[in-house]
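Input: one structure, supplied below.
With one protein chain withheld, the remaining protein chains of the complex are depicted in position.
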Amino acid sequence: MTTAQLYLNCLPILPEIILSAVICLVVLLDMFVPLGRSRVVCGLVAFAGTIVALQVVINPPVAVEAALGGTFGGMITMDGLSQFFRMLFLGGAAITIVFTLGSVETIHYRQGEFLSLILGATLGACLLVASNNFLMFFLSLETLSLCSYVLAAYIKHQRLSAEAGLKYLLYGAVASGVMVFGISYFYGMTGTVQINGVINSVMIASSMPGFNVVPFLLATVLVLAGLGFKMAMVPFQSWAPDVYQGAPTPVTAFLSVVSKGAGFAALLRVTLPFFATNATVANATAGLAGMAHLPVLFAILAVATMTFGNLVALRQTDVKRLLAYSSIAHAGFLLMGMSVFQPDSARAIMFYFFMYFVMNLGAFWVVIVVINRIGGSDLAHFRGLAYRNWKLAAAMFIFLISLTGIPPTAGFVAKLILFKVVISAGISAMQGAVMTPASWFYFGLAIVGVINSAISLVYYMKIMRAMAFERSDDSSRLDLNWVEAGYAMAFAAATVGLLYFEPIANLVNQL
Amino acid sequence: MDKMLLTLITFLPLAGMVAVLLAPGKAHNLIRGIAVVTSGVVFALTCWLWWVFDPTALASHGYDARTWIEIPWINSFHVYYRFGVDGLSTLLIVMTGFLSFLATFVGFSVKKQVKGFYALYMLLMTGMFGVFMALDFFLFYVFWELMLLPMYFLIGIWGGPRKEYAAIKFFIYTLLGSVLILLVMIAYYFQVAADPKTADFAFNIPWLVANQPFHGASPAFKHLLFWGLFIGFAIKVPIFPFHTWLPDAHVEAPTAISVILAGVLLKMGGYGILRFNYPLLPEVGSTDWVMWFLAVLGVVNIIYGAFCALGQTDFKRLVAYSSVSHMGYVLLGVAVLKEEGVNGAIFQMFAHGLSSAMMFMLVGVLYDRAHHREIARFGGIATQMPVYFGLAVVGFFASLGLPAMVGFIGEISVFLGAFKYSMPLTAFATLGMLLTAGYILWTMQRVYMGNPKPQYAEFPDANKWELISLVPLAATCILFGVLPALAMNIYLPSTQLFLKMFAQ
Amino acid sequence: MNELVNSWGLNPAIPVGLNAYLLVAAILFVLGLIACMARRNAIGILIGVELIINAAIINFMAFWRFGGSQTDGSGALVGPLFGVFLILLAACEAAVALAILLSLYFNFGTIEVDSIHQMER
Amino acid sequence: MSNELINAAGQNWVGANLAFWFITAVVVGSATMAAFARNIVQAAYALFFTLLGVAGYFALLGSSFLAITQVVIYVGGILVLLMFGVLLTNRPLQERTHGELGRYLIAAIAGAVLLGGVLVRVVFSTPWKMAPAPAVPVPETAAIGRMLVGNYLLPLELAGMLLLLCLLGAAYLVRRQER
Partner (left out) sequence: MNDQLVLNLACVIFLLPLACFALMAVFHERIPRHGDWLATTALGVTLACAIAIFVHAAMTGRNLLVNVTFDWLPLGMTNMLKGGILVDRLTAVMLVVVTLVSFLVHLFSVGYMAGDVRYGRYYCGLLLFTTSMLGLVLANNLIYLYIFWELVGLSSYLLIGHWFEKKSASDAAIKAFITTRLGDVGMFIGLMICYWKVGSLQYADLFAAVQNGVLSGQGFAGYDWQTLAGLGIFFGAMGKSAQFPLHVWLPDAMEGPTPVSALIHAATMVAAGVYLTGRLLPFFSPPTLIFIAYIGGITAIFAATIALVQDDIKKVLAYSTVSQLGYMIMALGVGGYVSGLFHLTTHAMFKACLFLGSGAVIHAMHHEQSMSQYGGLRHKMPWTATFYIMATLALCGVPPFAGFWSKDLILGDTLAFTMQHGHWFLVVAGFGTAFLTAFYMTRQVFLTFFGAPRNEHKFEHAHEVAWQMLLPLVILGTLSLVGGLGGWFEKYNPKLDGITQIKAIAEAGYQSPLVATAVAAAHQVAAAAHEGAEGAGEHNPVVAQAHHTAMVLSIVLAFAGIGLGVLMYRERKNGKALLNPDALARAFRPVYVLLWNKYFFDEIYNAVFVETTHIAARVCAVFDRLVIDSVVNFAGLMGKVGAFVVDMLDRLVVDGLMVNGSARAAGFMGNELSYAQTGRVRQYLLLMVLGILALSGVVLVLIK
């Protein structure tokens, strides 16, 4: 590979290169900057680096556009999907860095390592969504995972954090082992580890008569174990509540957004070719390519995930843990979109994720502030918040409403678009005005989704109730600094402002 | 300027909210001042709307052309920022402006968290105006829900002893209703957006009404849509048996909010039925059994609500049930699809807005002094508070439907229309007139009459803020009872357009 | 071709076939899972994970070997490359795991996973 | 097709096949022990033999490079790391796998074996992608090297980054004193 080739090949991954450079820079800075200032200096550098990387993603150099499509011999691919998610991941990383600066949880611990691990995890996530090769895919995933393990255990003198690290590590190690075992079967079946190659040959083979679908689906299940672990999808969700609760809150926010997003991005990356086929459960006779099986599989997973998340969330009293279950439930909603293999549904998933990104980060920021100021994330700590600081409470209300999916918030739009996709699949499966099993299937799925939304209202309301209708023993005013209040308001404004979702829709439609 | 009018009316309260939020939390009078000024300006603007609105010159889509505003908003989803008014909405908007202005003064009795109260109150105003103006289904739905949230907190934080229960019940019920509306909206979206030629009209209410996208659909499906919308709106009205949220919410809400709840929010149900339910699905609405069923339901509402009111021991609860009874006239008037009935139903909404608001204010005045609402524990108030009693007579008799007051006009008009539809049913419904008189007089006797009780001897008569809110209502109650044409003329052409849909 | 897949080494003319390797890998995989689920000691669980990873590498190598041992083209050298990277990842994992376990040991005084459940339900 | 294979190679596979079975015996046996041994130290020792055996497989499958890597990194690095872990965290109390965990163990075994059954079924029923392989393994070390600086440059660099990060993280976590 000549230098010129190398240069050209490297251009598309410029953001990742920048990230790597920033990682090194942060580590070095952390050694030389006086202790007291390290937090701010390293934080700002990391933040600036992330923003620069984000800028490069949004406005790629001209040459990148020329090289868009593939690089390093098809090792990675640059398309709308990867652009979109890289943007989200980098944004998420930047916001997590901000959260870290605003949180007191990690204040007594070294920042250089923390920030580099965040950036490292982001690097893994970015490469994951872009990778077109299972080796690259797995390696990126592990980069993300390994950094996350350490991050979860970051408050090393705290038992909860250490326990979170342990659970995350053990669960993740097994899950990724299972996943790589599944990947090996894919390789065995198709003779290649290029993702598009694998999928193409599966699709070709499946159109042949006598195609044996069992190994393919088994391998899919094994791979799903690894991705499902990242997405916190039932039945691979067990780790999530404990880890979310135990990890430092900025890390929890990161996990619930970037890590989960990486899982979905990877899933979309793997299944993307199917979305172009316009296949639905309706044409069940067309074998694997007709996707009679995957939609049902994903629908089952979706229903199980959202129902489990919502029902168990009902009994939670720790807001952080509650949000963990809520994020499981949201994974269920996202999976609902996966059961419709149409281009629109991929867009709807991305769209939903964007909204989820905003509102969930906002909610976690409020949790961070509450932990900072009141000292815990239990419901009791939220009591009377509306009277102690209305700005924070108002912001939290907006996030909770949005998470429930009630207008006028981003969450409503997200759910609307998602349900629209599911229902329209049901309608297109109808024959004239006659309902077919497939349309019943999709309508039923939508109804389950609506019921789940209603259930979710209950536990979100529990937080609202604690904040507005109850009083805390300590009713002194809670004075926030401008950062704390400002971020909360900014996220709240974004959550409401995203009601004007035209730009996001356009962004997603570029896929 | 006219183009901006609707936008201004809707979003000025939002600016007021921001101003309230920026004010220091301890400066209660400043906050109240901001609220009064904002709602006052908004009320002035609504009056201006009344002034510029010309009922005889409606555009082809049936709405006032001068104030009509339509801007693409979210192209990918065919959502428009589309505001417009016809006679019906103009009347209700003016009423809303009027009531929310007066309720601002009523809110002065709120002593805790004044800032939060008025901030949410302003937000609520935006929601209410938006609902009456939005002619884009999506936009309408957003405003519809927007109204729900501040209401939830206004009841839940500033309410009475069982406020939480009431707030949650209100929230759940109305949310349930709006989910049904949402489903119908989505159905229309799918039907219209499926065809690229019409996709851009997916949420365009005037277009949907004019083009009837489900014209050829199976009757069963149309019924599904109709009843989905109907239940969604019926919960808000509220119509038996979806009314049980109302007594709780009204009773527990602070007075100012009860006023808004009864005065404006209930009208949204009626407005929805008139604006969406019937025009979108006229074939269903004019089906024989549907007309019968809804008319009977309206009568049940009237009679049942009156009986329930008669059986109450809580003053405010009684007033709440009287709302159930009175809103039955609205349903009865609409269901029979006669000109008199529909006009009467609209007037009844207006009248009930004034009279029930006034009754809630009256109850609130008493509650502020006695801190309880048990009818049995009152007595002799008329001797203690003569001015207040004088106003109470006006308020209660307006609600009773006494001629020369607003309540009468709505009732008589609805009855005259309904009578053309079915004589026995209407004759039976007139029993409601009697029962209404029964519970109102009986209540007045127990609360106001009798020997003055020593524990209430210190009650001061109505103060100036209470008078500011009560006297204009009393005046309008009489004014529009004597000169109903003032209000009626504004929406007659719109009603005619509405009825044309059922002409076949 | 079938022989190549199904050979169990009984025919001296044919090398041990693919299925034999896959079977061994599956056995290792299952044993690894059992170790993960049954061991109370966290390091025992890590041992299980190593078994699973080894099983995966054996699969890759076997598929590579019997899929043509390509040395060029897009699928070239997938087996050894995957193997190398997986070993590398296992090393990273082990390092991180050890660090976390030590941190845990400082906090709890044990690494027996059953006694570590501060958070539940 | 297989005849062609033999003819072309002109090779006798008896030794290799015997080696396979020997290695298999060692690997399965020691892996079983690694999974079930009561003592964690025993399990670690058993793992040692498993890893060595797997290195043998790699040699049999034609990648001496990977076999050596396995021995050097896995046996020499990872296993030693694990042993360190065992020693650093071990207490006089030895691991037990009985008592109240018996039922649980059975569930684990049953689940894993069932999954294994599915895997075996799949292994035997799947038409794997096959191609005739060169009878004599080609020397692949140089090719791997070329690949690593060619198309696989990116994974290599990422792996470097990953190692750095793991080092950072691990070092941070085990450092006792903070600032």
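Per-chain residue numbering starts at 1, and chain names A, B, C and D are given in the order in which the chains are listed.
FYI, a residue touches a chain if its C-beta (ideal position, glycine included) is under 8 Å from a C-beta of that chain, and two chains touch if they have at least 3 such contacts.
Because the structure is predicted, anything quoted here is derived from the model rather than measured.
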Shown chains touched by the chain that is not drawn here: A, B, C, D
Listed residues B:308, B:406 or B:501, member touching the removed chain: B:308
Candidate in contact with the missing chain, chosen from D:34, D:47, D:79 or D:112: D:112
Option touching the unshown chain, where A:73, A:241 or A:263 are the choices: A:241
Given B:4, B:65 or B:485, the one touching the chain that is not displayed: B:485
On subunit D, residues whose C-beta touches the chain left out of the figure: 104, 107-108, 111-112, 114-115, 118
Positions on subunit B where the hidden chain makes contact: 164-165, 168-169, 172, 176, 231, 240-244, 247, 304, 307-312, 339-340, 343-344, 380, 382-383, 386, 390, 393, 397, 402-404, 408-409, 412-413, 415-417, 419-420, 423-424, 426-427, 430-431, 433-435, 437-439, 441-442, 445, 448-452, 484-485, 488-489, 492-493, 495-496
Where the missing chain touches subunit C, by residue: 33, 36-40, 45, 113-114, 116-121
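Operating definition for what follows: only the chains that are shown with their structure count from here on.
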A-D against A-B, pair bridged by the larger set of C-beta contacts: A-D
For subunit B paired with subunit D, centre-to-centre distance based on mean C-alpha positions, whole Å: 73
Where subunit A and subunit C are represented by their mean Cα positions, the distance between them in whole Å: 28
Touching two or more other chains - residue numbers and ranges from subunit D: 119, 128-129, 131, 152, 155, 159, 162, 166, 169-173
Subunit A: positions in contact with at least two other chains: 73-74, 135, 139, 142, 146, 149-150, 153, 156-157, 185, 188, 191
Subunit A-facing residues of subunit D, complex: 118-119, 121-122, 125-129, 131, 149-155, 157-159, 161-162, 164-166, 168-173, 178-179
Residues of subunit D touching subunit C in the complex: 1-2, 5-6, 12-14, 16-18, 20-21, 24, 27-28, 31-32, 34-36, 40, 43-44, 47, 50-51, 54, 57-58, 60-63, 65-66, 69-70, 73-74, 77-78, 81-82, 84-86, 88-89, 91, 95-97, 101, 104-105, 108-109, 111-113, 115-116, 119-120, 123-124, 128-134, 137-138, 140, 143-144, 147-148, 152, 155, 159, 162-163, 166-167, 169-174, 176
Contact set on subunit B toward subunit A in their complex: 73-77, 113, 115-116, 141-146, 148-149, 153, 156-157, 163-164, 167-168, 171-172, 175, 179, 182, 186, 189-190, 217-218, 221
